[in-house]
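One protein chain omitted, others in place.
Should a chain be cited, it is by its letter among A and B, assigned in written order, with residues numbered from 1 in that chain.
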Amino acid sequence: MLGLRLYMFQRISALLMAPFVIGHLAVMIYAIQGGLSAAEILGRTQGSVLWFLFYGTFVVAVSIHGAIGLRSIAFEWGGLKGAALDGFMWLVGLGLIALGARAVWAVTFAQGAGA
Amino acid sequence: MKAAKDITSRAHPLWIAYIVHRLSGLALAIFLPLHFWVLAMAMTDPARLDGFLHLTEASVVKLAEFGLVFLLAVHMFGGLRLMAMEWLPWSAPQKTLAAGATAVSFCIAVLFFIRAI
Partner (left out) sequence: MTTEVLKVAIQRDADCVDTFDVPAYENQTVLDVVSWVQQNVDPTLSYRFACRVGMCGSCAMMVNGVPRWTCRTHISKVLDGNAVTIGPLRNLPVIKDLAVDMDPFFDKWVAAEGVHHGALTRDDEIAPVDEASATRVEANAGIECINCSVCYAACDTVAGNPDYLGPAALQRAWTLLNDAKDEGRVVILDAVSGNGGCHNCHSMGSCTMYCPNELDPMSAIAGLKRETAKNFFKRGR
């Protein structure tokens, strides 16, 4: 149930994400030193176009990648087929984009953000 | 059920790499919406976000974070191994790469943990 097109989306989103994941791991290891706080995180990301683009692209890529990955599991282990399978994939993909976009917005340009 | 028919001996290394990749992906996919929801509190409920972040001082939470970092790293390095096998023209020793990917992921997670505690 994974044809060439979905396979390519899966693989390309994966390759795209490699630098993002490494970046995110590095940021995490840096950020947790001395404890985590909203002020510290927002101090870094608020108002930043760069972080907006970084995490924004990351969110889109992971939503595509995760949706297709969960599709495989839903089909092979869950027995989901046909329209239900497609619906599930789109629900996951769009859901992750929506939640992710909201989170990215929250830490960059949302008003009323901050401790 | 049909025990003799359905069980296949699966203890070989590349199968383990496959199942680790699948389960780590599944775990990350379940974690992600929660992660997004908490982060969005930066605009909806900043005090609650700080509350959540305070939780990260507990050892059990740090352990969980270590687990998550490991899952992310092992999923990525495992995935890169797969892509190397599929798209690069050289034939690499797959079992060694699988083991290597796991080892590197573990090291990254340990680095995170050391910095966290």
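Rule of thumb we're sticking to: a residue touches a chain if its C-beta (ideal position, glycine included) is under 8 Å from a C-beta of that chain, and two chains touch if they have at least 3 such contacts.
Note that the coordinates shown come from a computational prediction; the quantities given were computed from them, not determined experimentally.
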Sole residue of A:Met8, A:Ile22 or A:Ala84 that reaches the chain not shown, by the stated touch rule: A:Met8
Subunit A positions in touch with the non-displayed chain are 1-8, 11, 72, 75-77
Suppose we count only contacts with the excluded chain; which residues of subunit B make the list? 2-10, 12, 14-15, 17-19, 21-22, 82, 85-87, 89, 91, 94
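Assume only the chains that are shown with their structure count from here on.
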Separation of mean Cα positions, subunit B and subunit A [Å, integer]: 15
What does subunit B use to touch subunit A in their complex? 22, 25-26, 28-29, 32-33, 35-37, 39-44, 46-47, 49-50, 53, 56-57, 65, 69, 72-73, 76, 79-80, 83, 86-87, 108, 111-112, 115-116
How about subunit A: which of its residues touch subunit B in the complex? 11, 14-15, 17-18, 21, 25, 28-29, 32-33, 35-38, 41-42, 62, 66, 69-70, 73, 92, 95-96, 99-100, 102-103, 105-107, 110-115
